[in-house]
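One chain of protein is taken out of this complex; the other chains stay put.
Think of it as A and B in the order they're written, each chain with its own count starting at 1.
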Amino acid sequence: MNRLPRWLLVALAIGPAAGLLVFFAWPFVTLAVEAVNASSVGDTLGRASTWEVLWFTAWQAVVSTIATIVIGLAPAYVLARFDFRGRTVLVGLLTAMFVLPTVVMGAAFLALLPDSLDRTVWAVLGAHVVFNLAVVVRVVGSLWGHLPTDMEAAAATLGASRWQVATQISLPLVRPAVTAAATIVFLFTFTSYGVIRILGAPGTRTIEVEVWRRATQLGDIGGAAVLALLQLAVLVGLVWWSGVAQRRHAQAIGLLPVAARRRPRRGGERRIVGVVAGATLVVAATPLVALVVRSFATPTGWSTAAWTGLGRAEIRPGIRTGVDPVDATFNSLVNAAWATAIAVVIGALASLAIVAAGRAGRALDGGLMLPLATSAVTIGFGMLITFDTDPVDWRASWWLVPVGHALIAVPFVVRTCVAVLRSVDPAMTNAAATLGASPTRAWLATIVPFLWRPLAAGGALAAAISLGEFGATSLLSRSGGETMPIAIEQLLGRTGSVLQAQGFVLATLLAATTVILVVVVERFQSPPTRRSRP
Amino acid sequence: MSETPVSGRFAHRFGGRWSALGVAVALAVGLAACGSDDDASTGATDISSASTDSVTLVTYDSFPDANTSLNDALAEFGAENGIEVDILVAGDTGTMLSKASLTAGNPEGDVMWGVDNASLSRAIDDEVFEPYVARAIADGTIDIAPEFLDLVPNGEATPVDYGDVCVNYDIDWYAERNLDPPTSFTDLTDPAYAGQLVVQNAATSSPGLAFLLATIHEYGLEGWQDYWSRLGQNGVEVVDSWNQAYYERFTWAGGGPTPMVVSYGSSPPAEVIFAEPPRDDAPTGVIEDTCFRQVEFAGVLRGTDAPDAARVLVDFLISDRFQRELALNLFVYPTNQAVDLPQEFVDFAVVPETSRTLDPTLIDAERSTWIDEWTELVLG
Partner (left out) sequence: MNDHPGLDVRNVTVTFEAPRARVNHVLDGVSLSVEAGHVVALLGPSGSGKSTLLRVIAGIVVPDDGRVFVHGVDVTELPTHRRGVGMVFQDNQLFPHLSVLENVAFGPKMAGAPRSERTERASRWLRRVGLAGFDDRRVTDLSGGEAKRVALARTLAAEPVVVLLDEPLTGLDRELHDQLAVDLAAMLRDARATALLVTHDHDEADTIADRTVQLADL
């Protein structure tokens, strides 16, 4: 057999596996022990507020999900079925919205909405919908674009109007994709954190926010741990249900190999496409425009003061805010550099191991995905309460934050790389072997060279994730080590106009950087592995 | 979730070698970490030469970090002792203490300024401090009121200042409306004063907590919740920090919309001192009935890298040189009784005849329950 030697597989897998065990599995166990040990279970479950928080978390997620699906279906249909000028730009814009950091999204809505709507649940729901539109458009749209158009034509020849075709044929057929999209949106909104921290009133708390509040403000570590596990239980249950539901509604349909898009015909069709595309553009673009505009706004008119004078604002002689936007930007860049370096190295090793190692490879793959299923706050919290005693008291270590970011970014690097490596034709390796190359030589010559491009894409993605990461960072960062998202949240939490404008400046910078990185990702991603979300 | 089966399968695949290798890698990572850890803290605190020690003073966000006589005093101390003092602002007191609890033993700095009597027991329970009382107090060379020292019977920290947390109001705002400012807790729930009060979050801010304790003192263990619901119905606003409440929401100092704010009995002299143009009367008043006594402490953080320099700094913080700067910079009273107060302070600061206070053991036992209940009730 042309199998790679065992020592090589072990050498590849050992780093990623060890990192996963030390920085994810161990904190997770600590968290579970903390939760079970304490009398906290009784206290937490017996407290009315726990159930109120759970109820709010659930209902806002349900409402956000339903609204996102309902609002997203029209653009999903139009973008999947029609070709028109600006279509690519619109799809790109929606994708950009989705990859923006949560705090930036919150900041954009704060900038957009009138004061009367700021810090209300409406603001939160609105941000959730706009944020997640891309999920519906891409997940549902990709199926919708490939549905056999003749099936809809068949319904029409049987007397079904356009509306009847949509409700009786198309929607039932895209239902598995709708279920998938709804699950993703629900997961994101159920664990919503950055958006709520920025846009929610002090009493607006998801479980995620409550975990942070109990851990960092009330010092109720046990209670926070119980809530984190409660949330995890809900998430796991939901993912399981979604799998079942998708299998149950799966239809054997012959999908079109290429999405059937055409230019709109007739006045009516043109109007529908125009209105839907226009409305989508307005919904997606205005928050970003508002963000930029507000960074120039002062009570006395337009000014670039917040941009040129970006720094710790003085409130009174000698008294300044605790957070320095310039330092925060610097900290973010340093963190992102390290997080990217770690994620790229670990991700490359893991990808090679996963592709080469069969069953154990799949186990490693699954293991590295776990941090994604766990919420970011839970990861940060677990690390915070695990690495707090000698010899592993790493709370003051500069690398703890980048390691947390890398934990969240590695799955994306791995997914990007594995997809490409798996598509390498095995015939090539075999050909190399027949030319006399040992399995290791053949592997080095035929597999490894394909790693660099997806790795570059994965690296850019990791950098974007690190720059925008808020959940884990809000528990792990220390005074003076604030990152851009942390600074944005703190500045926008203030009412002084200078501070607010500085918050919007930082959010604009972060948004621009993220978009640039995503463009880099798209560049480096070869077409067959183009994925719908980072 | 699927954690157990995954790692289970993995372990099986790699057999017995797995655990040994894992430990080895974890150790290697740990060693690398310890090595670079020192570099990091060196970089952060700017120790450039071996001859100068450096200590980081962790403090709340209304503590000036440059350009005041308070900072001059710290600079003098630095020059004389070869110890550079860096100021690290860690948010309002509640936030600062929460961070200190989570980082106990591996602190963000060396000395902490500003934990108050309402939160002190939490700091002590979480072992935030390495017990140390300024040497001059231990020696008896400085006079400090015994009731302050009684709060730290085991010498956990040093009482450095005190004051009163009281509701302040904008005198002109009420005069323009021909409205008498409120004089009691009950008045604050009067619809005539609806939407006119901003308070701090009791979970994140020390004056916020002090104000909550004052209401508990007034209405008792069973009655304060009802009072706060009425206050809520009357449109009380809650923000996270004193800075935010005073400098951003208060009509007088922040140009905000709210004419009453929870602040200090010593805030009025500040308004006189900083007035532009100068004035000889205080623009803000104090509702004496609402005042709650607050004592602040400084202590050496457990786990500091520079315990000796940290102790020397605490000694300095209680000295005449530093204590005499407190009144006009932090608007609190020095605990060092040898220090004279500036004239503006004597003239305009309000010292209530009787400040409210609660038994420290009661505060210790009930604080987290109260904060929890208050959060449900007011922020719910």
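To be clear about the criterion, contacts are C-beta pairs under 8 Å (C-beta built on N, C-alpha and C of every residue); 3 or more make two chains touch, one makes a residue touch a chain.
Not measured: the values here are computed from a predicted model.
S.K.: Write out, one label after another, the shown chains that touch the chain missing from the document.
M.R.: Checking the complete complex, the chain left out touches A.
S.K.: Taking the full complex into account, find the residue in A:Pro5, A:Gly86 or A:Pro172 that is in contact with the omitted chain.
M.R.: Only one listed residue reaches the unshown chain, and that is A:Pro172.
S.K.: Would you indicate which residue among A:Val70, A:Ala153 or A:Ala337 is in contact with the undisplayed chain?
M.R.: Considering the complete complex, A:Ala153 is the one touching the chain left out.
S.K.: Pick out which of A:Asn37, A:Ser161 or A:Ser423 touches the chain that's been left out of the picture.
M.R.: Final answer for the missing-chain contact: A:Ser161.
S.K.: When the complex is taken as a whole, what residues of chain A touch the one chain not shown?
M.R.: Its contact residues with the unshown chain are 148, 150-151, 153-162, 164-165, 168-169, 172-173, 175, 251-254, 265-266.
Going forward, only the chains that are shown with their structure count from here on.
S.K.: When the centre of a chain is set as the mean of its C-alpha atoms, what distance in Å lies between chain A and chain B?
M.R.: Each chain reduced to its C-alpha mean, chain A and chain B end up 36 Å apart.
S.K.: With touch defined as at the start, can you tell me which chain B residues reach chain A in the complex?
M.R.: That would be residues 1-3, 6-7, 9-10, 13-14, 17, 21-22, 25-26, 29-30, 33-34, 36-37, 40-41, 44, 58, 61-68, 70-71, 88-91, 94-95, 98-99, 101-103, 105-106, 108-109, 122, 126, 201, 203-204, 238-240, 243-244, 247-249, 254, 256, 274, 329, 368, 371-372, 375-376, 378-380 of chain B.
S.K.: Help me check something: in the complex, which residues belonging to chain A touch chain B?
M.R.: It comes out as residues 10, 14-15, 17-18, 21-22, 25, 28, 47-49, 52, 201-203, 213, 215-220, 232, 236, 315-322, 359-360, 363-364, 366-367, 370, 373, 384, 388-389, 391-399, 478-480, 493-496.
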